[in-house]
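The complex appears here without one of its protein chains, the remainder shown in place.
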Amino acid sequence: MGLLDKEFSDGNIVIAKVDDLFNWARLSSVWQLGFGLACCAIEMMATSMSHYDFDRFGVIPRNTPRQADAIIISGTVTLKMALRIKRLYEQMPEPKYIISMGSCANCGGPYWEHGYHVLKGIDRVIPVDVYVPGCPPRPEALLEGLLKLQGKIRNESLRKKSA
Amino acid sequence: MKSAEEIFQILKIEFGNSILGLDKDTPTEPIISVDPLQIHRVSKFLRDNPDLQFDSLMCLSGVDDANGNKVKNADGDELIEGGTLSVYYNLHSVSLKHKISLKVSTSRTEPKVESVENIWKSANWHEREAFDLLGIFFLNHPDLRRILMPYDWDEFTTEVSRHPLKKDYKNPEFYQGMKVPY
Partner (left out) sequence: MALKTEHMVLNMGPQHPSTHGVLRLELEIEGELVKKVTPHLGYLHRCFEKHAEAMQYNQVVPYTDRLDYLAAIGNNFGYALAVEKLLGIEVPERVEYIRVIMAELQRIASHLVAIGSNGADIGALTPFLYLFRDREHILSIIEETCGARMLYNYIWIGGLSHDIHPDFVRKTKEFCNYFKPTIVELDNLLSYNKIFIERTANIGVLPVDTAINFGSSGPTLRGSGIKFDLRRDDPYSIYDRFDFEIPVGKGLMGIVGDCWDRYYVRIREMEQSLRIIEQAIDHIPEGDVQSAIPKRIKPPKGTVYKRVENPRGELGYFIISDGTVNPFRVKVRAPSFVNLEVLGELCKGYLVADVIAILGSIDIVLGEVDR
């Protein structure tokens, strides 16, 4: 804030497009739903912890869907769980974003062929914004996924949601 | 500490014809075959006899032996008719440090095995799992429900897709509107 304080010490008006302001606010505080599914959840935890520090991008785990902006689908989605994830997604307020983390959530991963109880891709149930490949993805990969999501939010418009 | 041979002799004297045999091929671990409707009595004896003291059930596994005849049904699915389903019990004594495996075989069409839940509590979930994945009924089990698959799985499936670990299992097309195959 140092720069802003000095620059604007006499005045208190900043002119910006409403779109830019909203997008800036949204992308710099993506609160994720604190919710892990499988192996990838451990990497997600590792990302939030000391070594990688998710917090510096404004990502904080929230434990209720009603206060969350994004879900990171971290792991294998089973048929039994898919219904619950759908419900969690429906409880979240707009705008909401989904990061699909790891091969299992993307397409079934190693369980695609014989996984009689595995949903082959979370996008069969809810829409996905960013896919992060890997089994499990490294924390760096998840961070890049988040940056991609932020880039996506940056180009959004209030009038029309970008594709 | 007793060897499998000694344990088999003790059981044979106590239960006679309920003990069906001892299989000790290498590398097979020795396995004692037991009548599925006598397994409760045998297990209770194994736990309570001071020379045996099998106080812990390490593992209980249901197995589809797939030894029946292969037939094709009207939809062209290959099914197995006849044959057996088996349950293996791996027992261990914490105090005497010996081990033994038991096996029961039951018919595939009407798989019924006595539950050992009130002897070893750890059998409860293992038996539920065998029921869930293989459809083996455990008589006198207090809570025989599905455990891993959804409770309403039966509503969305047909006979061939009810118990996934059976060797002739076929995926259902949909479950609750979600496509199951890739």
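In order of appearance the chains are A and B, and numbering begins at 1 in each one.
One rule holds in what follows: a residue touches a chain if its C-beta (ideal position, glycine included) is under 8 Å from a C-beta of that chain, and two chains touch if they have at least 3 such contacts.
Since we're looking at a predicted model, the values are computed, not measured.
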Next item on the list: Can you work out which residue in B:Phe15, B:Phe45 or B:Tyr88 touches the chain that's missing from view?
Entry: B:Tyr88
Next item on the list: Sort through B:Ile31, B:Leu52 or B:Val113 and give me the one touching the missing partner chain.
Entry: B:Ile31
Next item on the list: Write the list of chain B residues that the hidden chain touches.
Entry: 25-29, 31, 55-59, 61-64, 88, 90, 94, 97, 101, 120-122, 124-125, 133, 146-150, 164-165, 169
Check: What residue numbers in chain A mark contact with the hidden partner chain?
Finding: 33-39, 41-43, 45-46, 49-51, 61, 63, 65, 75-76, 78, 80-81, 84, 88, 110-111, 113-118, 135-136, 138
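Note that in this section only the chains that are shown with their structure count from here on.
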Checklist line | Mean-CA-position distance for chain B and chain A (Å) | finding: 44
Margin query: So in the complex, the part of chain A that touches chain B is made up of which residues?
Written below: 79-80, 82-83, 108, 112-113, 116-117, 119-120, 124-125
Check: Can you list the residues on chain B that touch chain A in the complex?
Finding: 148-150, 164, 169, 171, 175-176, 178-182
